[in-house]
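Okay, here's the structure, questions in a sec.
Only one protein chain is missing from this complex, and each of the others stays in its spot.
Labels for the chains are A, B and C, by order of writing; each one numbers its residues from 1.
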Amino acid sequence: MIDLTDQPFDPAESLRAFQVQAAGAGAIVSFTGLVRPNNTSSPVTRLYLQAYSPMTERGIEAAAKDASQRWPISHLTITHRIGDMGPGDPIVFVAAASAHRRAAFEAADFLMDYLKTEAIFWKKETGPDHATWIEPRLEDYRDSARWTQKEHP
Amino acid sequence: MIDLTDQPFDPAESLRAFQVQAAGAGAIVSFTGLVRPNNTSSPVTRLYLQAYSPMTERGIEAAAKDASQRWPISHLTITHRIGDMGPGDPIVFVAAASAHRRAAFEAADFLMDYLKTEAIFWKKETGPDHATWIEPRLEDYRDSARWTQKEHP
Amino acid sequence: MAKLIFFGRLADITGQTEQVLDLPANIATTADLRAWLDQGHACDGVLLETSIRLAINNDIVHEPADVDNHDEIAFMPPVGGG
Partner (left out) sequence: MAKLIFFGRLADITGQTEQVLDLPANIATTADLRAWLDQGHACDGVLLETSIRLAINNDIVHEPADVDNHDEIAFMPPVGGG
């Protein structure tokens, strides 16, 4: 259900496996994050992701449990890469299954906000003329705050 | 980009193909709808979906265009089954790609609301002791109304 | 000849999915057509329901609309896929 891996993975195969597990759910929402070939101003040739085990896994597990309590989801899966990646490589795959399509959308959205701003990862982006540690943007923190400002209906 | 088909399709392969097309986008959100093995009260053995071509395709194309104008999405794909299906069979696959994860989530969510309540389809559910034409629920119309009540920020 | 199409539950109610026929001369509008077919198929008012929309030649029309003996006219109950 939760997988932190330093090996490349294939989101299509993750979705296939999830669909088998979640048979009967009716609605599956997935999010795939890929390494972008450039940032706002320059090419990106490499992305490095660092975690702190087992704190990282524990945090993701707690967020998954939180999502399961907020929404009636039958299944969840989260795969997150660590280590060195290149442009186009999958970084993260999150999928949520439910009998209710809104629950699946919201749970996946919520988990992505957690992963972007609270999950214990550090990210370094390297290009031909830069090597920068990336921290969440204001926009990411704002997205994440949506889930505490309002109660789920 | 928009496919109405009376043949079974594989959402994992749809995601794989979409990820190739959308390389460089960064964020991909997908929705998969599957035939549920039961409704609220009884087993479902068969689902039949009817369309009215080319009105159905025209409507979906207009919704896709609307989504592309509301959100900065780089790629969209919509596959919708028609004809006879059994439990667990994929009915619909929608994917949206963007540099911005919220845009991808909202566009996919919006398109699913369109497909559920406005797309030109009729659905008949058959079980051991029933055969019922299914129309959208109040909840579906309410979800769909979200997009006209508020302007996108 | 006009072509009539009955979608969804209307096919069960009228007993047919399509019907090709000459419209009688006194059927000039969608309102005339609904009333005539509802009675002819003994639909008990179902074809008069405002939730049933009509499309003429693949476009949903505002009613009452004129109908012509060469039209394809579809009777469409509330739609929804996914």
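One rule holds in what follows: contacts are C-beta pairs under 8 Å (C-beta built on N, C-alpha and C of every residue); 3 or more make two chains touch, one makes a residue touch a chain.
All of these numbers come straight from a predicted model, not from anything done at the bench.
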Left-out chain, listing which of the shown chains it touches: A
Residue among A:Phe18, A:Phe105 or A:Phe121 that touches the chain left out of view: A:Phe121
Contact partner of the left-out chain, one of A:Ala12, A:Ala25 or A:Leu49: A:Leu49
Residue of A:Val20, A:Ala62 or A:Ile134 in touch with the missing chain, whole complex considered: A:Ile134
Those residues of chain A which, in the complete complex, touch the missing chain: 33, 49-52, 54-55, 80, 91-92, 112, 115-124, 133-136, 140
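Assume only the chains that are shown with their structure count from here on.
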Groups of chains joined by contact, in the absence of chain B: A | C
Distance between the centres, which are taken as Cα means, of chain B and chain A, whole angstrom: 23
Centroid distance [mean C-alpha coordinates] between chain C and chain A, Å: 50
Inter-centroid spacing, chain C versus chain B (mean Cα positions, whole Å): 27
Multi-partner residues of chain C (at least 2 other chains): 82
Junction residues of chain A, two or more chains touched: 101
